[in-house]
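The complex appears here minus one protein chain, its other protein chains still in place.
What follows is subunit A.
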Amino acid sequence: MRVAPYVFILPFILSFLIFYLYPILSTFVMSFQQVYPGQVEFIGWTNYGKLNNPEFKVALQNSARYTVYTIALLIPIPLLLAVLLNIGNRKLNSLYRSILYVPSLVSIVVAGTIMRLLLASSSKSIVNTIAAVFGAEPRQWLLGGPTQAMLLLLILALWRWVGVNIIYFLSGLQNIPEELYEAADIDGASGLQKLWRITIPLLKRTTIFVTTISIFGGFAMFEESFILWAGKPSPNNVGLTIVGHLYNKGFQEGEMGMASAIGIVLLIIVFTLSVSLLKIFSFFAEEGKR
């Protein structure tokens, strides 16, 4: 009886030590090393110093922008859609919800390929045809400037993740007691007032949760960019992200030490942002009470 709890949590402890603690510590150590095949050399803060380069700055900027924009889009839109899907005909609502969820089931390789085909540079491609209606010349969408690249990444993100966030918000909505709305109705509140005064404040926990996973997902983004530009570097690094930079340094150029430094910076960013967010809104306090 006294040993039992520890037996139960043993698999977690083992996996934590082998697949989390060891890698994190070894990344930390490696970030102070120059790693040659067969030998290593401690070089102090040099790897972190090397981060002061234009490529890393672009990567950092791109990742930060992508994160901010995805939060700006992927919270209000799914929230409002969830509110719409929470009222009216149940069967129709669940049909809409399922259709909007389906894109998240598709592998990134497949999603990226479809997107490349939709955006093909020929004047006949669907996006260029639509653009022509608005009087725009056909163009190579994927080879445009940074604004355009970001736009494409955001469209891909919207297509893939709106449905997932709708589900989180719907689960939050189901926990709001119906009486609150009935009381508001008696007081003659308008739909907008109910949304602003009841729904949004009571979805606080869900919103924090979704924001946290968006920060995490935003800064960890890499595969989208990798696939959209077919595994090659994007023109002028418009799609370069922190993880992309880490991947290039570590796996393409064999600069393990510098890649580790990038990893540590990424870990610090994601952790600081999400932990402070959770702390500010005392997410943990409620978790511990149970």
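The criterion applied here is as follows: a residue touches a chain if its C-beta (ideal position, glycine included) is under 8 Å from a C-beta of that chain, and two chains touch if they have at least 3 such contacts; residues count from 1.
Quick note on the criterion: contacts and distances are computed from a predicted model.
Not every chain of the complex appears here, and the one that does not is recorded in UniProt as "ABC-type transporter, integral membrane subunit", selected from "ABC-type transporter, integral membrane subunit", "FeMo cofactor biosynthesis protein NifB", "Heterodisulfide reductase, iron-sulfur binding subunit, putative" or "Uptake hydrogenase large subunit". Within the whole complex, the absent chain has one touching residue among A:Ala72, A:Ala136, A:Ala183 or A:Val275, and that is A:Val275.
Across A:Pro11, A:Gly44 or A:Gly135, the residue that sits in touch with the chain not pictured is A:Pro11.
Although one chain is not shown, part of subunit A still touches it, namely residues 1, 4-9, 11-16, 18-20, 22-24, 26-27, 30, 81, 84-85, 88, 92, 94, 96-103, 105-111, 113-122, 124-126, 129, 159, 163, 167-168, 170-176, 202-203, 205-206, 209, 212, 216, 219-220, 222-223, 227, 230-231, 243, 246, 250-251, 256, 259-260, 263-264, 266-267, 270-271, 274-275, 284, 287-288, 290.
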